[in-house]
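Here it is: the structure, laid out below.
With one protein chain held back, the other chains of the complex are shown just where they sit.
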Amino acid sequence: MSGAAKAFRAGIVGGTGYTGVELLRLLVNHPVVEVARITSRSEAGTAVADMFPSLRGHLDLEFTVPDVAQLSECDVVFFATPHNVAMRMMPELMAAGVRVVDLSADFRLRDADLWSRWYGEPHIAPELLAQAVYGLPEINREKIKDAQLVACPGCYPTAVQLGFLPLLEDSLIDPMQLIANAASGASGGGRQAKIPMLLAEAGDNFNAYGASGHRHLPEIEQGLADIANDPVAVTFVPHLLPMIRGIHATLYAPLRDSTLSLADIQALFEERYANEPFVDVMPAGSHPQTRYVKGANYCRIALHRPLDRDVIVVLSVIDNLVKGASGQAVQNMNIMLGLPERAGLEGAALLP
Amino acid sequence: MSGAAKAFRAGIVGGTGYTGVELLRLLVNHPVVEVARITSRSEAGTAVADMFPSLRGHLDLEFTVPDVAQLSECDVVFFATPHNVAMRMMPELMAAGVRVVDLSADFRLRDADLWSRWYGEPHIAPELLAQAVYGLPEINREKIKDAQLVACPGCYPTAVQLGFLPLLEDSLIDPMQLIANAASGASGGGRQAKIPMLLAEAGDNFNAYGASGHRHLPEIEQGLADIANDPVAVTFVPHLLPMIRGIHATLYAPLRDSTLSLADIQALFEERYANEPFVDVMPAGSHPQTRYVKGANYCRIALHRPLDRDVIVVLSVIDNLVKGASGQAVQNMNIMLGLPERAGLEGAALLP
Amino acid sequence: MSGAAKAFRAGIVGGTGYTGVELLRLLVNHPVVEVARITSRSEAGTAVADMFPSLRGHLDLEFTVPDVAQLSECDVVFFATPHNVAMRMMPELMAAGVRVVDLSADFRLRDADLWSRWYGEPHIAPELLAQAVYGLPEINREKIKDAQLVACPGCYPTAVQLGFLPLLEDSLIDPMQLIANAASGASGGGRQAKIPMLLAEAGDNFNAYGASGHRHLPEIEQGLADIANDPVAVTFVPHLLPMIRGIHATLYAPLRDSTLSLADIQALFEERYANEPFVDVMPAGSHPQTRYVKGANYCRIALHRPLDRDVIVVLSVIDNLVKGASGQAVQNMNIMLGLPERAGLEGAALLP
Partner (left out) sequence: MSGAAKAFRAGIVGGTGYTGVELLRLLVNHPVVEVARITSRSEAGTAVADMFPSLRGHLDLEFTVPDVAQLSECDVVFFATPHNVAMRMMPELMAAGVRVVDLSADFRLRDADLWSRWYGEPHIAPELLAQAVYGLPEINREKIKDAQLVACPGCYPTAVQLGFLPLLEDSLIDPMQLIANAASGASGGGRQAKIPMLLAEAGDNFNAYGASGHRHLPEIEQGLADIANDPVAVTFVPHLLPMIRGIHATLYAPLRDSTLSLADIQALFEERYANEPFVDVMPAGSHPQTRYVKGANYCRIALHRPLDRDVIVVLSVIDNLVKGASGQAVQNMNIMLGLPERAGLEGAALLP
């Protein structure tokens, strides 16, 4: 809690959830950005550090009621809200010229009708969808620099897209037969009181969910189709892990050209991600563990070609709250503000 | 520890591992089978209940050095050993006329060369492979009745085969494009001191392993090929869960005939397993959880057809130590001895 | 789900919580008692096995609205409800002559005023308190035989009382300086949607709660004072473990007579509990683990005298849902119905 004012001011709308507290954890040590405002209707007046004692000694701020005028004084505003909140405030904020990083699902899909089908309600600000830049820096870094509104990718879509990306860019796999089997820690379910997410229910247990269709699927398919410049079809099955943080995606794709060796594909991945500060291509045959990225902003990836048959398996891990949410949001903010991309994101993963 | 002698006597070779102690847990309450002998070279002379205090009050027995003459007095002998132990004692035991249920990998593959390639050493008793009956009662019940040597399936192979079985029997899927993504609790790794299996390593973590090729793959492919009466190719990726018990398999297969509805396939599964005491076909669209079978001998299965596309997803859960090992071994023993198949296996799963 | 009718019929009021489903798990395999009725206002009409799929294949029953007339047809009725439910229905049930085992807190304290102070509301049926027998069989077995209403002890009070009991009966320790430090798995918090009990909150974490005063304290002090025939003062601090089942109590007491050896005290414990089917005194110097009783009805106890100083440490473990709740309830029922005390409670603990 040093007193020196920092150069940039950030606001956070909806600071009582897990992506909110993770934004705070990252930003309290950001060299040039300070959290100036954090809102919560239900907790207005509460000291943030009373709610999250992990921040005692790091942050001296209270939750306030969200107010567009006050938020407009910030250099950047994050939405760490459930879907259907950001799009209600967005028109006014955009009109006020504020730059926004939205961690929610509201502006990830370009097609308002598709959004409605998966979220079960009409999209309120469809006119802004075209302005939203999809915030996966590994694809859209240049557009993010000038964007006023960045829609941060979902956690599963981040792990899945970064895993398939080089294969699809170079048309090495059949885009219509992709399988994305993924598993997430329980923090992905949000900080909401729900019986199935109790420790006594979800601890010491494992199961798939949304196997017949999950909201992250259209986002994954939109992103991969952009990359492939072709339609894609993904069978996506998410699972719930008995732990708190981490996403592991196991991706399967039929190889189009069986003469390509695993070493060739490995080289392709290494080249594609050589300059990416937060994508780590591990040696072929490695098995990335979720703890290799716990609390850190990396996506670590490894390739396998089982028994040298014509199926490529990509293993991809992220921390769902960091590269899958708040870390990626900070990365996007850094790009938007012209800051070093690693600012505030230097921390190594917590292992063990 | 009631005094009344039971009708049948069982021996257990290698009783200090997890499948050994699980056999004991199940057998101490078996109505007509008692554990007469349990061996361990390293723990000979130790009271079993000193090593496993969970059995205090249930069992008054010491570990002894394995001895064929003594084991031959048993009605049935279980091998709860790592691979490469059972096959050393088997010729003598078979010659002595003992009936054996082998929980290890030694007699699961019919092809000794294939076994050698995956286990890295020669098979010592290849002449016995033809006598071994693969102990998946849902396929081989009649053969098991008369077998002298039953080779219990591996844990992953049990979950995977029961999930694909009705689809392959009726040729509904392309057998050359199967994907088996599976995850296991840490007890599957055995009771051996290994750093990667420490709580401080494997807890709060998730990763794939053996993604380039795992020893259970040839067993899975042998079993599925028998079922399909055709060659099969499976991409199989196992994962390690931060919990103790449970296997969850997520199976993906391209549907051959897209006019078949999910309801049709559901009906097929229900019919196929209608008389199976330990296979439970849950309603289509369900998500079986590993805790639904914790400590119990069931395999619970559910079907999905995501977005009505032409990929079938089968979810299959077992307890790796029960239906995936010791429970299935007891089930096989019951069949071999002409006992009710559910004897000693009546317990419901421990939930929560 | 065998068809043969059993000799006794049990009803369960409030079957959707953890003690309810645990009663079901134990009773579906009880040799002579069947669950004839299970109630839930909110889930009336739902099949029990739809809510708890672990019971598929074991139970073919639906939840019904609680109804005194229907419950009165049962030989015994269990209350597996939060406090303040049983006492509302109790007068009518008692008048109907039904025998009741109440797992809730409503009839544990003899003093209605004390109850009111700790539970924050008036006691509705104070006239029945005198009829309630405190259901700790190790103390009150004879009274339980003839009781119409048995109040099952709380989970912490069971572990704490059984640990201190022989020391207090023989006046070996100073009853005014007792310390009971205890920890419980999360199932003790009940099956209710509360943010602090989410996996993402209570997993991978440990903390004390209620350290300034917890509702189980007056029950503990009432029970220990009965045993000691003297006032007692206990400092009791409960803690929440990042796991589902199990209570571990670490009890500290100043020894009055320093000439008594640990061996003397060990002999005393062994003698006191020699005929108790569910109390296991482990060798002195042992460290009982909660997994030694997971899913089983035992209390396992061990004694220490650190550095031979004049403080006795007693370690006491139970499964909070079995000996700490539903198992003890079945044990009480067996005593009330004149059945063998171990009926339905023969299962060994699930280890690993």
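Descriptive notes on the structure:
Going by the order they are written in, the chains are A, B and C; count residues from 1 in each one.
Criterion: a residue touches a chain if its C-beta (ideal position, glycine included) is under 8 Å from a C-beta of that chain, and two chains touch if they have at least 3 such contacts.
Quick caveat: nothing in here was measured; it's all calculated off a predicted structure.
Listed residues C:R37, C:H248 or C:K323: the one in touch with the omitted chain is C:H248. From the set B:V32, B:L199 or B:A267, the residue in touch with the chain omitted from the display is B:L199, counting the whole complex.
Touching residues on chain A toward the chain that is not drawn are 18, 21, 24-25, 28-29, 52-58, 187, 191, 204, 244-245, 280, 282, 286, 288-289, 291-296, 298, 300, 321, 346-352.
Residues of chain C that touch the chain left out of view are 177, 179, 181, 183, 200-201, 203-209, 211-213, 217, 233, 235-237, 239, 241-244, 246, 248, 250, 252, 254, 285, 287-291, 294, 304-307, 309, 311, 313, 315, 317, 352.
Contact residues of chain B toward the unshown chain are 18, 185-187, 189, 191-195, 197-204, 242-244.
In this text, only the chains that are shown with their structure count from here on.
Mean C-alpha position of chain A lies 39 Å from that of chain B. Averaged C-alpha coordinates put the centre of chain A at 45 Å from the centre of chain C.
Of all residues in chain B, those that touch two or more other chains are 204, 244, 288-289, 291, 294, 352.
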